[in-house]
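For this view, one protein chain was removed and the others were kept in their places.
Presenting chain A:
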Amino acid sequence: MRPLTEEETKTLFEKLAKYIGSNIKHLIDRSDETYCFRLHKDRVYYVSESIMRKAVSVGRDQLGSLGVCFGKMTKTGKFRLHITALDYLAQYAKHKMWVKPNGEMPFLYGNHVVKAHLGRVTEDTPEHQGVIVLNMSDVPLGFGVTARSTSDSRKLQPTDIVAFHQADIGEYLREEDTLF
């Protein structure tokens, strides 16, 4: 476990900014407790300082996980968000997309969101913007990237993709072994 380098912090924030923009500062600057980002076995964890201090005494091999896993650093130096970060992303998301009840299961199985399943979407969402996918009762299901802007998606066919799947809560079952 170690703090992120400046380069790593930058790549992490660039990815997070696609979903929550400048709201990242609410993750760092919290009133309740000091939180920090830590890297352990290529995974980035968002963890409170008190827990991090306790985890310091655990050996590198023995330490499985701590705090909330936000994602992992790939070997090419990119950052990949994991579904475990959804709680924080949904809380501060700038753009959201609601899917109809008949579209929930297809999305949870890892498919893209098609026009027919689109319930509603935040106004003026640009193209290729990170969005949080929720069901109609506002439960976050995962996140993705918009294929079209809000205005463009009106003209689409029902089978056309409106948002590309990135992560969904079905991964808690499908990728239990590698997720945390």
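Rule of thumb we're sticking to: a contact is a pair of C-beta atoms (placed from the backbone, for glycine too) under 8 Å apart; a residue touches a chain by one contact, two chains touch by 3 or more; residues count from 1.
Keep this in mind: contacts and distances are computed from a predicted model.
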Name per UniProt, for the chain absent here [options: "Translation initiation factor eIF2B subunit epsilon", "Ribosome biogenesis regulatory protein", "NADH-ubiquinone oxidoreductase chain 5" or "FA complementation group F"]: "Ribosome biogenesis regulatory protein"
Hidden partner chain, touching residue among A:D87, A:D124 or A:E175: A:D124
Contact footprint on chain A, counting only the chain that is left out: 1-3, 5-6, 9-10, 13-14, 17, 21-22, 24-25, 28-29, 34, 36-38, 49, 52-53, 56, 123-124, 126, 149, 151
